[in-house]
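The complex appears here minus one protein chain, its other protein chains still in place.
All chains are identified by letter, namely A and B, in their written order; residue positions are counted from 1 within each chain.
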Amino acid sequence: MTQQSTAALTGQVSTAGTSAAGGAAAAPPSTRAPGRAPGGRRLASLGRALLSPAATALAPLGLILAAFFILPLVSMAILAFTVETSRTESHLGFGNFAGLSSSHGRALMNSVLVSGVGSLIAAIVGALTALCIAQIRSKRLDSITAVFSSVLANDGGAPLAFSFIVTLGNTGIVFTALGLDRLGFSLYTWQGLVAMYQAFLIPTMIMVTLPTFAGLRREWSEANTSLGGTGWTFWRRVGFPVAWPSLLGGWVLLFGSAYATHASAAVLMGAGGFQLIPLNIAAQLSSGTGRGGEASAMALGVSMIVIAIATLVLFSRLQRRSAKWLS
Amino acid sequence: MTAKSNSVVYDGVSKAFGTHTVLDNLSLELAPGELITVLGPSGCGKTTALRILAGFERPTAGRVLIAGRDVTNLAPNKRGIGMVFQAYSLFPNLTVIDNVEYGLRIRRLTRTERRRRAGELLEMCGLAAFADRFPHQLSGGQQQRVALARALAVEPSVLLLDEPLSALDATVRTQIRDEIQRLQQELGITTMFVTHDQAEALAIADRVAVLNTGVIEQLDAPEVVYQRPASEFVARFVGSVTELTIDGKRTFIRPEDLTLEPDEAGEYTVTGQSYTGERTIIRATGTSGAADGTELISSAFLSQAQALPPGTRVSWQLTGTPAFVTETAAA
């Protein structure tokens, strides 16, 4: 049946119903209910959607998501929650998680330290920079910042680690020029990770908070001034209270981002055995042919996802609070 | 509530941004308790004039005086002005009552005194029931009333209104306009009201200053500005006008002073009528001879207008004094 004849059959050409008619063209004629409202009944439209070519069009993507996203995560969850009691027996439970804090305590501490300190510094520097960019009020700078910060925010890969080794490593160009060894700084410690993470955490913070600062209206500061307030009054009573949910949200997002970073840390630390949750997962995966190592790697993986979800939920909630005022 | 009645003087104020002159030697005096509207098209410099008085812009030349005191170099937060912006100026994180109290808090009034004053003002603006709402829970009109209450709470020396009604819809606009006028008269506060809407400007003002490209074209009472515009620009910008060439001079006639009569041999044809209550506006277009394309705007009582349905051929008659006639002959 051609599209034309379908359109002729239903007698609707330019109404919203036509697209549904077109959609139902390949489906059995019985699924077409003539004269349906554009809004459609929930169930009816769902049924129609399942039978229409929409389903065919959605199938490949659904398959990919199922095979390369859902299935891996399900496998991971199963392994993480399966506690082996003997060679043949196992049961579901939290047993694999129980030992994590002792066997990976050092890694957890390092991860929290690196992510906490790294995200705090980046949040402060990034927010300050975003504030300055917003105050400079240059359209060109704004768009350049938007593009570059989104590019750099995604840049936590292997090349980043190499460039930092050359710059701040033990024989690094900037390292020797500034004599950082006298300060006791080393790139191959948690401080080094903090320094390296700034390269993508700061742009992330700028990207997230620039709209907030740009959304602080000039009228608010002028109203404050005309009412006798100073710049300090404005920030204390209006500017900061309006911006802080977004700033806090940005910090939370950075924490999650730093906590999840693996590639650059792996390249930087190499086989040095530095304890960090993502590095420990990778190490257990490659060496852990024994079931114990694998199970704890999976448990760590699950814990990472939980933390990532928590930070993202918190982030979007805080963002929404600021957005309500800035709309 | 009391308010100070101060005079305001612009003394030869000029403002240029780079090479672009926005205000050119502007001199203007507001008597104590007077409400002046500054009327002009966008880009005429009216907002800049207001912002110079507020202290947000610094004049390139000239002085600004409030109550006889030179405030040209005074910081804006020391001038004690009240300002109402176009829209969205309320602090979004504060409730209505906290917004109104904002200036009082800066002036370190006690909590009870603050509450009392803010409550009084909200009462005056008819917003007592909304004290604990947040700005985003209010309509645009309510927000502007709160902004007005907030500006008045600090008993400002001058009240500045920067297009406060332009973001509101028509019905609310008249309502708030009348309210501003009532409050201003009650409090006797010197007020400068900037707008591009001529009906608004005429309705509310004691005097209207018509501004064009940085220069005041006319400063007069509303009825004078309307009936006796001082220039071609004012005649065109304020109110409806018919432009005709009479005795070789360009003549500007208000609708009330132009009468249309049915005339088979007339050069004009009625194109439409709009009923506005007491009077009806009749439009006619020249369809032949020298009149071709010329627009006539006349106002008449309904009974007269009914005799002139669209399509009627008409001729015009001057039944009043033209509002403005050019000195020199038209080109």
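The rule is short, and it goes like this: a residue touches a chain if its C-beta (ideal position, glycine included) is under 8 Å from a C-beta of that chain, and two chains touch if they have at least 3 such contacts.
Everything below uses one rule, namely that contacts and distances are computed from a predicted model.
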item	value
Chain left out of the displayed complex - its UniProt protein name, from "Anti-ECFsigma factor, ChrR", "Nitrite reductase", "Aspartyl/glutamyl-tRNA(Asn/Gln) amidotransferase subunit B" or "ABC transporter permease subunit"	"ABC transporter permease subunit"
Among A:Leu108, A:Ala123 or A:Ile206, residue touching the chain not depicted	A:Ile206
Residue of A:Leu100, A:Leu180, A:Leu248 or A:Ala263 in touch with the missing chain, whole complex considered	A:Ala263
Per the touch definition above, residue among A:Ser221, A:Ser246 or A:Ser322 touching the missing chain	A:Ser221
Residues belonging to subunit A that touch the chain removed from view	2-4, 7, 13-14, 16, 18-20, 22-23, 25, 42, 45-46, 48-49, 52-54, 57-58, 60-62, 64-65, 67-69, 71-76, 78-79, 125-126, 128-129, 132-133, 135-137, 141, 143, 147-148, 150-152, 154-155, 157-160, 162-168, 172-174, 198-199, 202-203, 206, 216, 218, 221, 225, 229-231, 259-260, 262-263, 266-267, 270, 278, 281-282, 285-286, 294, 297-298, 300-302, 304-305, 308-309, 312
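Throughout what follows, only the chains that are shown with their structure count from here on.
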item	value
Interchain centroid distance [CA atoms averaged], subunit A/subunit B, Å	51
Touching residues on subunit A, where the partner in the complex is subunit B	217, 219-220, 222-230, 233, 237-238, 241-242, 324-327
Subunit A-facing residues of subunit B, complex	54-56, 76-83, 85-94, 102-103, 106-107, 136, 147, 150-151, 154, 160
